[in-house]
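Below is one structure, written out as structure tokens, with a few remarks after it.
A single protein chain has been omitted from the complex, and every remaining protein chain is retained in its original position.
Naming follows writing order (A, B and C), and every chain is counted from residue 1.
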Amino acid sequence: MAPAGAKSGQARKGLLERLDAGEIVIGDGGFVFALEKRGYVKAGPWTPEAAVEHPEAVRQLHREFLRAGANVMQTFTFYASDDKLENRGNYVAEKISGQKVNEAACDIAREVANEGDALVAGGVSQTPSYLSCKSESEVKAIFRKQLDVFVKKNVDFLIAEYFEHVEEAVWAVEVLKEAGKAVAATLCIGPEGDLNGVCPGECAVRLARAGASVVGVNCHFDPMTCVATVKLMKEGLAAANVKAHLMTQPLAYHTPDCGKQGFIDLPEFPFALEPRIVSRWDIHKYARAAYDLGVRYIGGCCGFEPYHTRAIAEELAPERGFLPTGSEKHGSWGSGLDMHTKPWVRARARRDYWEKLHPASGRPYCPSMAKPDAWGVTKGDAELMQQKEATTENQLRELFSKQSL
Amino acid sequence: MAPAGAKSGQARKGLLERLDAGEIVIGDGGFVFALEKRGYVKAGPWTPEAAVEHPEAVRQLHREFLRAGANVMQTFTFYASDDKLENRGNYVAEKISGQKVNEAACDIAREVANEGDALVAGGVSQTPSYLSCKSESEVKAIFRKQLDVFVKKNVDFLIAEYFEHVEEAVWAVEVLKEAGKAVAATLCIGPEGDLNGVCPGECAVRLARAGASVVGVNCHFDPMTCVATVKLMKEGLAAANVKAHLMTQPLAYHTPDCGKQGFIDLPEFPFALEPRIVSRWDIHKYARAAYDLGVRYIGGCCGFEPYHTRAIAEELAPERGFLPTGSEKHGSWGSGLDMHTKPWVRARARRDYWEKLHPASGRPYCPSMAKPDAWGVTKGDAELMQQKEATTENQLRELFSKQSL
Amino acid sequence: MAPAGAKSGQARKGLLERLDAGEIVIGDGGFVFALEKRGYVKAGPWTPEAAVEHPEAVRQLHREFLRAGANVMQTFTFYASDDKLENRGNYVAEKISGQKVNEAACDIAREVANEGDALVAGGVSQTPSYLSCKSESEVKAIFRKQLDVFVKKNVDFLIAEYFEHVEEAVWAVEVLKEAGKAVAATLCIGPEGDLNGVCPGECAVRLARAGASVVGVNCHFDPMTCVATVKLMKEGLAAANVKAHLMTQPLAYHTPDCGKQGFIDLPEFPFALEPRIVSRWDIHKYARAAYDLGVRYIGGCCGFEPYHTRAIAEELAPERGFLPTGSEKHGSWGSGLDMHTKPWVRARARRDYWEKLHPASGRPYCPSMAKPDAWGVTKGDAELMQQKEATTENQLRELFSKQSL
Partner (left out) sequence: MAPAGAKSGQARKGLLERLDAGEIVIGDGGFVFALEKRGYVKAGPWTPEAAVEHPEAVRQLHREFLRAGANVMQTFTFYASDDKLENRGNYVAEKISGQKVNEAACDIAREVANEGDALVAGGVSQTPSYLSCKSESEVKAIFRKQLDVFVKKNVDFLIAEYFEHVEEAVWAVEVLKEAGKAVAATLCIGPEGDLNGVCPGECAVRLARAGASVVGVNCHFDPMTCVATVKLMKEGLAAANVKAHLMTQPLAYHTPDCGKQGFIDLPEFPFALEPRIVSRWDIHKYARAAYDLGVRYIGGCCGFEPYHTRAIAEELAPERGFLPTGSEKHGSWGSGLDMHTKPWVRARARRDYWEKLHPASGRPYCPSMAKPDAWGVTKGDAELMQQKEATTENQLRELFSKQSL
């Protein structure tokens, strides 16, 4: 099978055109975690202003995902809503402006999308305003400001993603639908449902009825857990006789020990998640399971590096009929190791080896599972109120004292 | 402390000038593993031709290490010797030529080094010729071809690195010395010594006597094991009354279970090492231990991403007097988390939390240690003979049958 | 608190008299696993004929449980039904007779019970006949043969235990009730319910309605899982407005990875369970949790050694008002270590130390969880048909080939 991908000459098919035709759409990976490791994004606020400050770094990551087989370039606009950019001491709203950040992100995504067969998706996500109990119209106004940029920059479709409460996600979908473009919507929930206790099946139904053509989950849980959650969504849709395409963009971290709120609660979040990073072989299993369930928009979220995305494209190469460009530098299932110097490494140039391997952590003093923090709080809880001012020393000390290691 | 780093206006001090003055020199990180994940390098031959094929990707990684605080831009010339580029079916020697690959790597390294306070180091590493029992003059001729390029491109100093046998490393140092530039030399050995059984202390003495001004170890073992090995080198040098600066460029993988040959033998090499990746906090401990031992050239090798390099620079910021540019997007010891949405994550904005944490792997079905493959073979063993032809199906089948999982 | 226990002079209160008065009744521990380790019982058939062949060994174990604080001496009649004693090549029915085995067990239990404040309980458990689809009257006839011995030997009360199907347990309770003695009934199920899918709450209701005064669970799952299952039973009883005392006799093995069928499915069963053995401190937590839930008959099953039973008695000493005799040789929470030679061991003479300790396995090449065998079969499945003849070589070979490690 010859590597392929770029079809820049021909007119691109739209998202729904592809999904309705049964094509696989491969999403890109996680920007904020990848760029944090590369030195351009700060964990916590997850600083989307990198698109303005270091466009070459954002562009390079887009290119890597494209090369890995992604059909979607998602604008790097996570947490780029105006209320987020002025939260807890953030300077961006004042010094740069949310509009510029969102515009720069669109421009970069479009530039790289045009280098291959990819669509640009403008994305919005949950807002501090909702968590701080602002009204529906206030929250919707926040989404609308980002949407204005996406319309001006003429993105190909829209994504409402990373919502812990389906109520807010529905509001987002309702706003995005105003633009007349296709809308995909994903919650960051697990099999237990959203933080208000709405089960995945019901969530999916509400999103689809609000106008989302594609529904699913992203972030917060590991690949197989996300597939399990989308299975519940699929069943809920079927029971309600509501139609929608399915989508998964999971973490690239193993999270068997997570509670309802996902990996944010794990003690390792966000700076010691290394031992949980999934291998490319875990992604092969995920891609196959998602496909077998009927999911056709298959991507990744936090932790996904380009080689994870490539693993989706390699697993589904028989169905798609081609390998991604990035496979030039990779043999499926480790076959490229036949050129290694050491004979016992050449002996690993086979699927059987990698599929069965249980990788060791090299950490004999560490446990295999952790007890998540369970300050289990949702919208409206005093501890979740956001503020414009930086967190004070006193506020931090109070938090430190609440948390024993 | 204000982030700093770029001093492009002023004349740069040379390597020995810095080390003799007691300054800390921070090395860059690992290119082949990082670029493999980004889709530009093939595991096995570790394809250095990326410098010709995708210069923007190599350049971006250089920039990230520079931004992270690195004072050295090592040319991306690992495994770029002519005999390697035609080994086991490799097409590069024929289609591109080793000279072009080495020149492109030098140009990129120089371009980025000039953007900050960094030196360019031209690097050679162990050769298939040595493993296949070629003569000293044949092996030296191989090194000399790379050196010609480094001289033409006027790199600032030279590194002989990743040698399993001190004998070959001494040959490399002898060749590199011909250029009249400072030479650093590192072996990829652990406390047990080189593959011919020469102990670390003796190895260090031989390298220094051959002309290396800086000696140490790189690759193959985890950070604290490398520090332990260099401690043995330091003791050997002292006992022989030989002077040399010390250097460590370890893996960013935990390898407590490795044998003498290091991580190549681990069953997880190279495609399932994820659970072994060290955290930034592990690097803080490494940087401090290396510094306390008297090591002043402190860098990283395979597995090191820019955020690992930044952790060296942050740990040693009090000694260096400044933070790297990349710390704009990072608070030391997690302090940047004070802007996080969730209160229990804000509670992690402190050194005490990350220093004590034992991160879980999220892999309850995996062991914590692995049994390395032990086909323990060294130079001259039939199994280690290299060949120009691609490995055949039959050769592979024979290897597969020797290896039970 | 002075150790106490023996009240051999006074008339013993009956089981219900104690439970109705709110007293704690401590059950004894596991006979078959303890005697297997001591060399008197064969794993697989769990050979109850030890009561005839080696009465001194059975008597000694009874004494140890009595000394540990047990108020019940359960006759060593597990798997001592006639159909079991002739199953798969078993010689006992023919050479000794089930009646003799049951009589010997009663005599030993009575002898030791009279040495302290303990009651004798005659026990029946699930039958090969049920698994092989014999009729209700055939199965009941099996129970009745054991009951005849219990009545003749005048045990104090009766226990129907270790049933995977509530239907068979109900039949057992109906038979045992014929004797006019108090009956306790426990299933070996987890929170998912019995093998026919009846939930724990419903199981409890059916057992109580059949005539059991005490209901609960024994065997198959670890202590905290058993407490969780009994919690469901308690809720089911309350919802149905049915009254019964509660009882738990869990494993002394950690089983977080068990499926519906419990520890039989674990790859380690029965000869490599060592790393799962619970510590005395785990038992303290179990005893407190069971007590807090309202359970008043608190004992143990397979894996429970006398020191586990003693830990129940020590945890509940404040409520009971006395320590067991065996505590003469034990200080609660490790306090007896104040006499140790080494100072760092004397430093462990405190509750805080043991309560917080996460014990290491010393097995870095082993995982922390296992994948249970899932040949998930229940009554009537061809594979579960029992037979009088020994398993043949051919039958074994077929089984071996079905099971990969």
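Here, contacts are C-beta pairs under 8 Å (C-beta built on N, C-alpha and C of every residue); 3 or more make two chains touch, one makes a residue touch a chain.
Quick caveat: nothing in here was measured; it's all calculated off a predicted structure.
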| item | value |
| --- | --- |
| Of C:Lys100, C:Lys134 or C:His340, the one touching the omitted chain in the full complex | C:His340 |
| On chain B, residues whose C-beta touches the chain left out of the figure | 358, 364, 367-369 |
| Chain not shown, touching residues in chain C | 36-45, 47, 50, 56-57, 60, 63-64, 67-68, 87-90, 128, 131, 222, 253-257, 264-281, 305-307, 310, 325-326, 328-331, 334, 336-350, 352-354, 356-370, 373, 375, 377, 383-384, 386, 390-391, 395-396, 399-400, 402-403, 405 |
| Interface residues of chain A (partner: the chain not displayed) | 257, 364-371 |
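The definition used in the following text is that only the chains that are shown with their structure count from here on.
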| item | value |
| --- | --- |
| Most centrally placed chain, judged by C-alpha centres | A |
| Averaged-CA centre spacing for the pair chain C and chain B, given as whole angstrom | 58 |
| Interface hub residues of chain A, defined as touching at least two other chains | 358, 364, 367-369 |
